[in-house]
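Sending over a structure as structure tokens; questions will come in a sec.
Only one protein chain is missing; all other protein chains are in place.
Letters A and B mark the chains as written, and numbering starts fresh at 1 in each.
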Amino acid sequence: MTDNDESLGIFAGTLGVARRDLLLAWKRPGDILNPLFFFAMVATLFPLAVGPSPEQLEFSGPAVLWVAALLAMLLSLNSLFLSDFEDGSLDQMLVSPLPLSALALGKTLAHWLTSGLPLVLVSPVVAITFRMPFSVTGILMLTLLLGTISLSLLGSIGAALTVGLHRGTALLSLLILPLAMPVLIFGARTVSLVAAGDGVAGGLYFLGAYAVLVLSFAPFATAAALRISNE
Amino acid sequence: MTAQLFASQLTLFRGERCLFTDLNFALNPSQLLLLEGRNGSGKTSLMRAIAGLIEFESGEILWGGISVRSNRQAFHGALVWMAHRVGFKADLTLVENLRFESHLRSQSKADFDDVLQRLDIDRLKRLPLRSLSAGQQRRVALARMLLSQVPLWLMDEPFTNLDREGRALVMQLTTEHLADGGMCIMAAHQDVEIDADVTKIVLQ
Partner (left out) sequence: MWKFIHKLASPPHFYRLAAQIVPWLVVPGLLLVAYATYAGLFLAPADYQQGDAFRIIYVHVPSAYLSMMTYMIMAVSAGIGLIWRIKLSHAVAAAAAPLGAWFTFLALMTGSIWGKPMWGTWWEWGDPRLTSELIMLFLYFGYMALRGAIDDTVKADKSSAVLALVGAVNVPIIHFSVEWWSSLHQGPTLVKKGGPAMDTAMLYPLLAMILGFSFLFGALLLRRVRAEVLFRERRTRWVKEMVLSGGT
């Protein structure tokens, strides 16, 4: 065991939960890979449906990648609290003296590291197939990086609200997608504008500011929702 | 003088059904509160409500004279809960699970190995929890209780899945905990032979 300390840090609680979830993900790598395959699949569907015309692919690339990323995030959110709810770990977290919001933030952090970050890292590979220039790909990664943080945080609220409900998956999409519109709009449009040779700062500032805003309330909303759902 | 744990006028509903009204009880160090009743009489619901997971329709619980609702953190810092579901991750090993627990509530790490030895699970340390039997998993939940070193134990059907030896161990550990000045609220539908100051609540 580690050194003997009696103090319980809030921050340590957040990291402890995140570390446990990362360890779990490590033991079940399929849970990380499935949303990535899904992302690649959706991105493949578009060219097949639209046709191989290079201009069209170049034009629709940012939008397709962003929509695919949004859907892939949604897919991974469903299971965020499900296993904790089913095996009783959630009960134990609820009776911990630590603030539940800190623990929920840990769950969200692990979720972002196992689903948001991999999407950011894989996106250049998919972007190449859409003939995206390297300079634009960098911006795409940056918008995805900022956007997926917001999506993880918003999604954790939805996952907490729907945990333990039947038909949870479809409901989760209905709850989260309208809230995620600003992220999609700014993410995809910023990349499109850059591809058209426009400025980039405004969109990135918005995505950053939005992530900070969501970070300021999402852990508390998630905690409240978890308490309610687990009654 | 008020009791350490004092519950007044508790009323609890599950959906439309009223489980009980105006339930009162008090608990002091070295005392055991035994909840009895048929299946579905609301023992588990009462336990969850005491732990703060369900809201009482009315009434309140005082811990050290202060309402639990306004002082959740102090109350949760003083209790450990052995629920129906053990609340461990099946994919993680015994040690990984207990190590995670140390982030949720303070643990005394000094006698970690002693506790595992006492519960006869020290040779299972490196195994993922899914490969343990249900009874062995209950013993790991007992380890969580012993390691946490808090005054209040909440035990919901602690004898489930345990063999005769395990049941005797639970009673032994509870007796020791009470002798040390601890408190325990236990829901059980079988006879409990614990030599202590026992209060019984029978739910209809």
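Following the convention adopted for this analysis, contacts are C-beta pairs under 8 Å (C-beta built on N, C-alpha and C of every residue); 3 or more make two chains touch, one makes a residue touch a chain.
Bear in mind the structure is a predicted one, so any value in this text is a computation, not a measurement.
Residues of chain A in contact with the chain left out of this view: 154, 157, 161-162, 165-167, 171, 174-175, 177-179, 181-182, 185-186, 189, 206, 210, 213, 217, 221, 224-225, 228-229, 231.
Note that only the chains that are shown with their structure count from here on.
Within the complex formed with chain A, the residues of chain B that make contact are 48, 51-55, 73-74, 76-77, 79-81, 83-92, 95-96, 99-106, 108-110, 112.
Residues 1-2, 4, 6-8, 12-13, 15-17, 19-20, 23-24, 27-28, 83, 87-99, 103, 227, 230-231 of chain A are the ones that touch chain B when the two sit in their complex.
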